[in-house]
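My questions all concern the structure below.
Complex shown without one protein chain; remaining protein chains in place.
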Amino acid sequence: MKTLNDYIEKLNKLNFKEMYNNDFLLTWEKSDDELEAVFIIADALRFMRENNISTKVFESGLGVSLFRDNSTRTRFSFTSACNLLGLEVQDLDEGKSQIAHGETVRETANMISFMADIIGIRDDMYIGKGNAYMREVSEAVQQGNKDGILEQRPTLVNLQCDIDHPTQSMADMLHIIHEFGGIENLKGKKIAMSWAYSPSYGKPLSVPQGIVGLMTRMGMDVVLAHPEGYEIMSEVEDVAKANVAKSGGSFTKTNSMEEAFRDADIVYPKSWAPFVAMEKRTDLYEKGDSDGIKALEKELLAQNAEHKDWACTEEMMKLTKAGKATYMHCLPADITGVSCKEGEVDASVFDRYRIPLYKEASYKPYVIAAMIFLSKFENPQATLKALETAAKQRKSD
Amino acid sequence: MKTLNDYIEKLNKLNFKEMYNNDFLLTWEKSDDELEAVFIIADALRFMRENNISTKVFESGLGVSLFRDNSTRTRFSFTSACNLLGLEVQDLDEGKSQIAHGETVRETANMISFMADIIGIRDDMYIGKGNAYMREVSEAVQQGNKDGILEQRPTLVNLQCDIDHPTQSMADMLHIIHEFGGIENLKGKKIAMSWAYSPSYGKPLSVPQGIVGLMTRMGMDVVLAHPEGYEIMSEVEDVAKANVAKSGGSFTKTNSMEEAFRDADIVYPKSWAPFVAMEKRTDLYEKGDSDGIKALEKELLAQNAEHKDWACTEEMMKLTKAGKATYMHCLPADITGVSCKEGEVDASVFDRYRIPLYKEASYKPYVIAAMIFLSKFENPQATLKALETAAKQRKSD
Partner (left out) sequence: MKTLNDYIEKLNKLNFKEMYNNDFLLTWEKSDDELEAVFIIADALRFMRENNISTKVFESGLGVSLFRDNSTRTRFSFTSACNLLGLEVQDLDEGKSQIAHGETVRETANMISFMADIIGIRDDMYIGKGNAYMREVSEAVQQGNKDGILEQRPTLVNLQCDIDHPTQSMADMLHIIHEFGGIENLKGKKIAMSWAYSPSYGKPLSVPQGIVGLMTRMGMDVVLAHPEGYEIMSEVEDVAKANVAKSGGSFTKTNSMEEAFRDADIVYPKSWAPFVAMEKRTDLYEKGDSDGIKALEKELLAQNAEHKDWACTEEMMKLTKAGKATYMHCLPADITGVSCKEGEVDASVFDRYRIPLYKEASYKPYVIAAMIFLSKFENPQATLKALETAAKQRKSD
């Protein structure tokens, strides 16, 4: 039987001291030890919750959320994570269209942070903006803390940006760690991160980018598949290449979904927009060129429609390892005949994998809570141990 | 003087074990013992709050709220109830017009529930939809819990649907229990649930339906009065008939407000829309027939205007038992000369009953908290006792 000590002993072997008082913005800025620490703390927090041990480590304090795009799943995950640790969420609703600059960002960041322990931001709409904005906020509050304005340094969690979606990719990986029985078992496994057709256009690139940027860390054989013209950011491809050089895995690209699926242990078929189109859209938005935006939309939908054969059908699944690859998705999926006429995945495939898919999603609140925990507690092992000793019930008997 | 033990002893005599880990969707799905348990726990929680004893039974956990219609009173009641027990409210704002179906409901229900202990839903707009939607959500999260996706089963509280409004009718009943000095004293009392004129149209049927579905349980003489054409759901009338067969009370219908008010101990005059009109409106909304909706609105307003004499005037009040019946309303009321030119009730009548009316409303947060409490704690007597023993102050000295 698992005990909290099992998790603590695993943590003892890792070096993650740089995470203390630090942000979580891109997985590839973190060491392998640091990523593993997130997984272990996430599992430890889940273990404690399952055993009705309170993990409330804050008596007061705010978790500030800023969603520049509609969000239900990520919003609930962030709220759940903050609540699990004792932080209250206060949303900063700046309006979707408004992009603050310079002085305003610095000032607003400080004004909302007097009692903020954590700031979670989702800003995935515009290329070159989201991650940069997070760094601007982070620098503002670090400076505010140094200048004696803020008594604590609010740390940031990237809840999705134009480049990466670390809380998603980390939850995805924690899921396959459990599916395959340990992080060490991921080595040598083939994962197909594949584009798939969707009748909607302009889905963010951060999921495929996050997946190839993270999964290449673990010695996996990562295949990125998409029709010509659906390239992701070249910088992230460079990250993937550098990762495999270190991890001993491989990173290949193909324009054939079949090739990617063949003998794959894991498939992740999902629509996204071409990077260059998203760059163009960002420019059009900056210019306020609404005719240009409409024209681009039309063009992109037409381009998508040429690739309706990129779908995760029963036929395609048969190509995978023993026909039984783990099917992954960040949800919601475009399910053929269910949520749309033609989409990313056959209804029968989706149905067969629904339970593991929902479990995949269930890791996100814990992953976010673990990121917060590691950024706030210098000795998380001791903090966990103290919670176990206090043995306060999450829910009374 | 009351002690917590008085409440606990009353609970000891009741059988409510089926409420544990269960939803509260319709009062007529609950046994008499179960309803009484809600009243007792509500009173016990109020007693403890009045005596500054903390009733916080959750260290963390979410109360998810979903309001498909604007709401101030019910929203505050739900938030108050959750806060009293230690749960944090996170609102799911799906937009009023959007009605999710099938796969989406199942998925969303699970995605918001990883750390949800309770889900409160108000969905009263469309006939045949609200209660059905709640059941769909409930089944989704029960299945999620069975499948190991959700570590706990989030239970549901119906915050108003197309059929019933149990938190309202239970608060109303708790009010008259206190007004008449005990649940046993309701036997033989006459209550008039009467339609009344309002210049607005389309008010929900759930209040009159909730009242006749509940008040017929207690041996009361329940009279449902409305002009011809303002019938409520026949299924609920059947419930009322079955209730009186068991409780020994009576359920009669009349098209005369005078008849209903004559010698009544309690009057509940309130506007509602005809059931058949609401069914028609639901169809029109489904078809997106906005011209049809406008025509129906006009027709309903004209129909209402024929019954301006259905008002709770001073004259009408004189017909009641000693001219002093308890006047009830779920609030806000349409008060003649105050909130509208001609409405449900005379200003002088409303004024005379304002304090008890506000008290009536004050039971709702406690009734909701009691429903949550009974669905979450297997042995609520022990849980209450432990809170008394812990003797933590709600508010410091």
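A few points about this structure:
Which chain is which? They are A and B, in the order written, and residues in each are numbered from 1.
Convention: contacts are C-beta pairs under 8 Å (C-beta built on N, C-alpha and C of every residue); 3 or more make two chains touch, one makes a residue touch a chain.
These numbers were taken from a predicted model, which means no experiment stands behind them.
Between the chain not shown and the residues A:I149, A:L331 or A:A347, the one that touches is A:I149.
Check A:N15, A:T104, A:N185 or A:S290 against the missing chain and you find that the one touching it is A:T104. Listed residues B:N83, B:T254, B:T282 or B:S348: the one in touch with the omitted chain is B:N83. Summarising the interface, chain A meets the missing chain with residues 57-62, 64, 88, 90, 92, 94, 102-104, 107-108, 110-112, 114-115, 117, 144, 147-151, 376-377, 379, 382-383, 386-387. Hidden from this view is one chain, which touches chain B at 46, 49-50, 54-56, 72-73, 75-77, 79-80, 83-86, 88-89, 331-332, 335, 338-339, 355, 358-359, 361-362, 364-365, 392-397.
Here is the rule we use: only the chains that are shown with their structure count from here on.
Averaged Cα coordinates give chain A a centre that lies 41 Å from the centre of chain B.
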